[in-house]
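With one protein chain held back, the other chains of the complex are shown just where they sit.
As written, the chain order gives the labels A and B, with residue 1 at the start of each chain.
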Amino acid sequence: MNDFEYLAPRELDEAVALMTEHAGSAQLLAGGTDLLVFMRNGRKSPEFIIDAKKIPELNRLRLDAGQLTIGAAVSCRTIWENPEIAEKFPALIDSTALIGGIQIQGRATIGGNLCNAAPSADTVPAIIVYGAVAHIVSGKGQREVPVEEICTAPGRTSLADDEILVCLSIPMPPANSGAEFLRFIPRREMDIAVANSAAYVELDEAGETFKNARIAAGAVAPTPLFVEAAGAALKNKPVNDESIAAAAALARAAATPINDMRGTIEHRKQLVEVLTTRALRGAVTRAKREGRNNG
Amino acid sequence: MGNKSHITATINGEARDFLCEPRQSLLEVLRDVLYLTGTKEGCNDGNCGACSVIVDGVLLDACCMLAVETEGSSIETIEGLAKEGELHPLQSAFLEETGMQCGICTPGFLMSAKALLDKNPSPNEQQVRHWLAGNLCRCTGYDKLVRSVMKAADTLAEA
Partner (left out) sequence: MNKPETTNNEFNVVGTTPIRPDGLDKVTGRAVFADDFHLPNMLHGKILRSPHAHARIKSIDASAAAALPGVRAVVTGADFPVIEHKLINQGAAGMINIGELADNCMAKGKVFYDGHALAAVAADNPHVAEEAVKLIKVDYELLPPVMDVRSAMAEDAPVIHENLQPGAFIVPAEKFLPNAGRTQFGNGDTEQGFAEADLILEREYTAETIHQGYIESHVTTVNWDSNDYVTVWTATQGQFGLRDHLADVIQVPIGNINVIPLEIGGGFGGKERIYIDPVAAMLSKKTGCPVKVAMRRDEVFRATGPSSGTYIKLKFGVKKDGALVAADLHLAYEAGAYAGGPIFLGILSSTSRYNIPHIRINGFDVIVNKPTMRPYRAPGAPQALFAVEQMIDELATELDMDPIDFRMKNLAKTGDRLVPGFPLAPIDTVNLMETVKAHPHYNAPLDGLNRGRGLAYSLWFNLGETSSARIQVNLDGSVTLTTASPDLSGTRISLAMQAAEALGIAVEQVSPAVCDTQSIGFAIPSVGSRTTYGTGAVVCEVAEEILGQMRARAALLWEIDTGQVAVERGIFSNTADPEQTLSFNQLAGRMFETGGPISYHKTGNPQSFIPGIAAHLVDIEVDPDTGKVDILRYTIFQDVGKAVHPDYVEGQMQGAAVQGIGMALNEEYFYDDEGHLKNASLLDYRLPTTLDIPMIETVILESPNPAHPFGVRGCGEISIAPPPAAIANAIYDAVGVRINSMPMAPHKVCAAINAKKIAAAAAA
């Protein structure tokens, strides 16, 4: 690993100033589970490492009436250990609880997962279907962006060199909604997704019709893929196998995967359809359970 | 060589300080600076768990953390698992149930299992397997290793 300077700002302003000063030669360090690996194998060699974990705004985890706020430096384990999040945002638990093993989950963050911009990033489809918004700051000001607009290519994001992801905010899901995230890997843990899929659904009171749906898939395109059309196709459709199959077919059609050591094109296409089908079914089950709990 | 930082941390209950370069991982410092070589390196990229340690109560891979990040932290390593010459029930169970063959993965498994039992004193087999999935063992096929952890849980429950 090349030598670098380690900086640990305790205030957001200080971090913003450092990022401005060292734009292009600094990297934020959240859990480091991507960054340190990349620095060791030479894919990244920043001169400055700015530790995100000592900045209060990046460490907030708050669930209030309207929304969930997840600081960019909050670890996956902190998220999945939170019973309230588990109840309201089960797909977040599905995804945060399967990144690496327990050791990795103790360090890895959703912020890092998003900013690392791997096509296979497991938390990203889940936050996309929940409609999460990224809160970004820099010396030039603040902006808010839907998370599906962050990743632009493998390893690339729409964040400028001096920008910091502060937190994600996720609106509280309405009654009769549910979501599920599923991933396929050859082992049962410790693998990068061959394909993954998240589905969010909102049903009518009776649980018979889709009011809304959002679907996203990973490892089947250069970035985590928000398949808007597949969700839209479910709107006002009856909750049955046929509607679900049609949406899953759209997810498959949207996929443009590659052949690599983790999977083949054909297999990934099939997987995205299978996982989307299963995730939709799971989301429906959760939505019905949710409806009952509320009622 | 880069500038060295002076870090103060509590290691196995003892206040320690050391000098390190920013690029040195916690694993490297434990092993090569403090000579606490019980924490092992199997991959140096988070995939084997041989370097498992507990930092401020959280189970981590020491290779995936910079040593400079540990300023003020409390770090538990395998060297601190036995207290005053008394083996931890996990250590006894690994010996009695032959939960190891070559033993290179053993410190990592013991630290992971300790973190599990601290959180969940009576895990079932599936919970043990799930918690230990970040630790690789190539020798045992896991059977006796998992049994060792369950036996230690039983011992702790009886105590």
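The rule is short, and it goes like this: a contact is a pair of C-beta atoms (placed from the backbone, for glycine too) under 8 Å apart; a residue touches a chain by one contact, two chains touch by 3 or more.
The structure displayed is predicted, hence computed values, not measured ones.
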Missing chain -> touching shown chains A, B
Of A:R10, A:R188 or A:K235, the residue touching the omitted chain is A:R188
Residues of subunit B in contact with the chain that isn't shown? 1, 21, 23-24, 31-32, 35-48, 50, 77-79, 81-82, 87, 91, 94-98, 100-107, 110, 125, 128-130, 132-147
Name, in rising order, the residues on subunit A that touch the hidden chain in the full complex. 1-3, 41-42, 101, 184, 186-192, 194, 260-264, 266-267, 270-271, 274
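Operating definition for what follows: only the chains that are shown with their structure count from here on.
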Please give the residue numbers of subunit B that touch subunit A in the complex, ascending. 1-3, 5, 21-23, 25, 44-47, 49, 52, 58-61, 63-66, 68-69, 71, 112, 115, 130-135
Show me the residue ranges of subunit A that touch subunit B in the complex, using the header's touch definition. 1-6, 8, 29, 31-33, 36-37, 39-40, 49, 51, 53, 75, 77, 100-104, 106-107, 188-190
